[in-house]
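Below you'll find the structure, written out as structure tokens, and then a few comments.
The other protein chains are all here in position, but one chain of the complex has been omitted.
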Amino acid sequence: MAEHGQHSVPHAQAGEFDNMELVHPKTFLGKYVWSQDAKVIAIQYGLTAIAIGLVALVLSVLMRLQLGFPNTFSLIDPSSYLQYVTMHGMIMVVYLLTALFLGAFGNYLIPLMCGARDMVFPYLNMLSYWFYLVAVLILVASFFVPGGATGAGWTLYPPQAISPGTPGIHGGILLMFASLAVFIAGFTMGGLNYVVTVLQARTRGMTLMRLPLTIWGIFMATVMALLAFPALLVAILMMLCDMLLGTSFFMPEMLNLGEPSTHEGGSPLLYQHLFWFFGHPEVYIVALPAFGIVSDILATHARKNIFGYRMMVWAIILIAVLSFVVWAHHMFVSGMNPYFGFLFATTTLIIAVPTAIKVYNWVLTLWRGNIRMTVPMLFAIGFIFTFVNGGLSGLFLGNVTVDVPLADTYFVVGHFHMVMAVAPVLVVFGAIYHWYPKITGRMLDDTLGKIHFWVTFLGTYAIFYPMHFMGFAGVPRRYYGYGETTFIPDSIQTLNAFMSVAAIIVALVQLVFFYNLVRSYFRGREAGPNPWQATTLEWQTEHTPPRHGNFGTELPVVYRWAYDYGVPGTKHDFIPQNMAPDEVERADRVDQDAPGRLPS
Amino acid sequence: MAIAVAVILLAMGSVLFFFFSPWYLTPLASNWGAIDDTIQITLWVTGAVFLAVNLFLAHVIIRYRFSRRRRSQYDPENKSLELWLTGLTTLGIAGLLAPGLLVWGSFVSPPDDAHEVEVVGQQWHWSFRFPGEDGRFGSVHNRFMDEHNPFGMVDDPAGQDDILISTPHLVLPVDRPVKMVLRSKDVLHNVKVANFRAKMDMVPGQTSFFWFTPTEVGEYEIVCAQLCGIAHFAMRGRIEVVDQEDFDAWLTEQPSYAELAALAPGDPEEGEARYTSCAACHGPEGQGNQDLNAPKLAGLDAWYLERQLALFRSGARGTHEDDIYGIQMRPFATMLPDRQAIADVSAYIGTLPDRPVQASLDEGDPERGARRYRTCANCHGQQGQGIRATNGPRLAGLSDWYLERQLQNFRKGVRGRHREDAYGNQMIEMAQVLVDDQAVSDVVAYIMTLPLPRVEMAAVSSDGVEE
């Protein structure tokens, strides 16, 4: 497994990876396609994830068209609607957010922020991306097989996932299984890299407690993903056996539209346990990197040290650990032993404590700061607001009794979109605005960025906040249409139309973002090495964008944590992590009469 | 600063939206006021935190906005502040959790005096079973289910008096706790009545339960709350909550398992005599007559004919003012005196020869129709042969003009709107998939290309006779 790490250990005392032998290909293909440079792999991951994410975005617009203006579009029948629901969910959760946070941001930031030249197993890293690409292609292919993609919901619950009455029970679900299996294999290769790089390849002085929170978030998310994805793998393997070999792991005696099935005695609940054992940690796999990244954006743009760093680290770890013992809160009304409800409601609400602490500490980081209203900062504040909303609505669903009337209604849809769709996506955008200057050497356009932020932030709130009220009114989710339902007031239809219009606007404004990405790449303002005047190592590289190998001839040595903004007694507004204490003093003497190096 | 204003406005607006929005919990109709209370508590606590955090955030954004002359204050930690915040949060969480767990305690323990009703879910239909006089349900198993034994009753003395309700309409007495025992024939379902608050998934291969006490007389809609396939959204039912006397009266009208088993099957010979009045319009061989707007009957399944005749007879079909030909049909159906007469005439129609029909319309494009038809295929079969289990009648071999008219009637709610016509209700929902007249023509054109299911037809009718 691990012997791909082509490294040499020439000196006992030097770090294992100080003089990593990097593969420096000369050809275009070698540099940009079969690249082993984590930064190139990161961009490959990012572009692929965004491309497939766009597919999922279009699917969501199609769903909203049907919900807002029912029975107007002949393209959308109940089968396609369910296929949109399923593929939208699966793509967004696994193929977009997981891949983007861990594959793209993880690959780009881990080596740079830890002060490493590259990931420790570059070949494996490259393989990881190609596996991911194959997984995405298989997934896309499933739209085109007879019967189309699976429409079982992203949870793929048996029996319906593989019994008649659900779209895509032949080719569609098979390709979904195949795609997930390939994704998991690819992710495991990448994940090994991320974990081992953080553990082994940190530069001199980069102790665990000096790691930027971004790295902590990505690191813990990777650890969780490595431990949780096997649950999904086992579950789909077993369902595959049920489907193809006639075993009865999950399939009970049942009828298939009137015809008796050959299965006997299987337990659909067993699948749900396995699925959510993966599925709940998955929520935090998406959330933790967002937590980490947003902490760094807040600190940098508020020119303020992060408040309660140690608490933040332990909160991340506590959330990671607890998230493995809360899975059954997705199953309060699943028909499992109802006494589990007591246990899982308790563990679920306990997890709210470290999460709340993180929110407090973000706000307290801003407190007494010197807040620059840059575009990344806007997105970070948007994240806090959205996340507070989504986190609080989680207290309804995690508390077993309150969950009963709200489960499987639009309240759930509103909640999880706030907390694990909009909030992390706002962070993704913030992070792109934040790191784009390092990745390309040019700044993204501010005005376009602000338009993008305002429409996205307000628009998504307009889509998802009213959904909670539909949930209170009892509107069930995953419905193709509501027809003549006695308990749903007609005004809900107006609300649905409003939400659909908002969704279309939000989808369209993403074009502004893509335009900005492309335009700034060629015509953006030159960024310089450290436009945000940030302390972390990626901003201290010799070249911008950093070359293969990241740093110059010498790896940086770290003397301090990542949050030395506005340190008392120094002239400087910020001190980079690799600035030695005596260097700071020297710089202070030089700058004695010059104005403080405050950002403009 | 715009962001601070936005945060303030959004936070206040969200809270105001809560107070002034017309959308909130449906009127409570069960004993689960305690669940509503836990929602209320959670709303107050989370609302307060939501406002506090966001207003403080907005304050911070304004107060500590960027200034060239100022530097941020360096404070890495504040142990006591962090402890206080953690402590207060823990208290708040405990305050939410405690009532939740208390109510859950009663949610999972049905009272001893609760009477039991079994709810059976299937794609995409509800049915119910009462334990009968002995108060015990007879054993059931999915393995024994077929079209003659839809509940999967095992040969069990306790099951003989079980009362079986095959239509998705349930009646419950007011103010008496009821334990809903849930099971499923095929995939996962979830029986949900918004006004009762309680709900639970039904899982094939096991039973689950929830309990509640209906407290308000009235009529409530059952919806399915667990994705169960393409007609998930059309899986509806109804619970009527009535006084104890009305309930008792209703229950005694419902057939028990033993009674259903003892019903005499339809007799085609008896039916032949009754058919003479039908023959005038529908033709002596049930071949139909377009000039008289009488559809073809030959080849239709007996169960479907029985259902439709019963609907015509009771006025659940053929009473809508725009249903001209349905109104014409009604008096003939009311001439059939009882259930047995309906069964007889249906059995007779089953013996009539099924001949292909001529296409009379040509606006439809069968290829486009094929794509539309994939929705229909789930209940009516890939070949339009009809599926008993989904209550989807046969479509193949019917006249196109008849199919088109009925689909239009369903789309417009001319047919199937009556509250007693449960499958008609469902078909109204499904017919909305056909967004315009062209879509109707297309799907009808496709159905015309489907082969006549002769062999299966024979098998079904002979089964019907043997019963």
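We call the chains A and B, going by the order they appear; numbering starts again at 1 in every chain.
By definition in this document, contacts are C-beta pairs under 8 Å (C-beta built on N, C-alpha and C of every residue); 3 or more make two chains touch, one makes a residue touch a chain.
In this section, contacts and distances are computed from a predicted model.
Missing from the rendering is one chain, named in UniProt as "Cytochrome oxidase subunit III" (options: "Cytochrome oxidase subunit III", "ABC-2 type transport system permease protein", "ABC transporter substrate-binding protein" or "Na(+)/H(+) antiporter subunit A"). Of the candidate positions A:Q83, A:S267, A:T409 or A:T440, contact with the unshown chain belongs to A:S267. If you put the hidden chain back, the residue from A:R204, A:K450 or A:R547 that touches it is A:R204. Checked against the full complex, the one of A:A178, A:V195, A:A221 or A:M467 touching the unshown chain is A:V195.
Counting over the whole complex, subunit A has residues 1-3, 5, 7, 9, 12-18, 120-121, 188, 191-192, 195-196, 199-202, 204-210, 223, 226-228, 230-231, 233-234, 237-238, 241, 245-249, 262, 264-267, 269-270, 273-274, 277, 305, 309-310, 313-314, 317, 321, 324-325, 557-561, 563-564, 575, 580-581, 584 touching the chain that is not drawn.
One rule holds in what follows: only the chains that are shown with their structure count from here on.
One simple way to say how far apart two chains are is to compare their mean CA positions; for subunit A and subunit B this gives 37 Å.
The touching residues of subunit B, counted against subunit A in their complex, run 1-3, 6-7, 10-11, 14, 17-18, 21-26, 32, 34-35, 38-39, 42, 45-46, 49-50, 53-54, 56-57, 60-61, 64-68, 70-78, 81-82, 85-86, 89-90, 93, 96-97, 99-101, 103-105, 107-108, 122-124, 141-143, 145-147, 182, 184-188, 190, 192, 194-195, 197-206, 208, 219-221, 223-234, 236, 371-372, 374-375, 378, 387-390, 425, 428-430, 432-433, 435-436, 439.
Note for the complex: subunit A touches subunit B at residues 70-74, 77-79, 82, 151-153, 157, 159-160, 163-167, 252-260, 265-269, 302-311, 333-335, 338-339, 341-342, 345-346, 349-350, 352-353, 356-357, 359-361, 363-364, 366-373, 378, 381-382, 384-385, 388-389, 392-393, 395-396, 399-402, 404-409, 454, 457-458, 461, 465-466, 469-470, 472-474, 476, 478-487, 489, 491-492, 495, 563, 565-568, 573, 596, 598.
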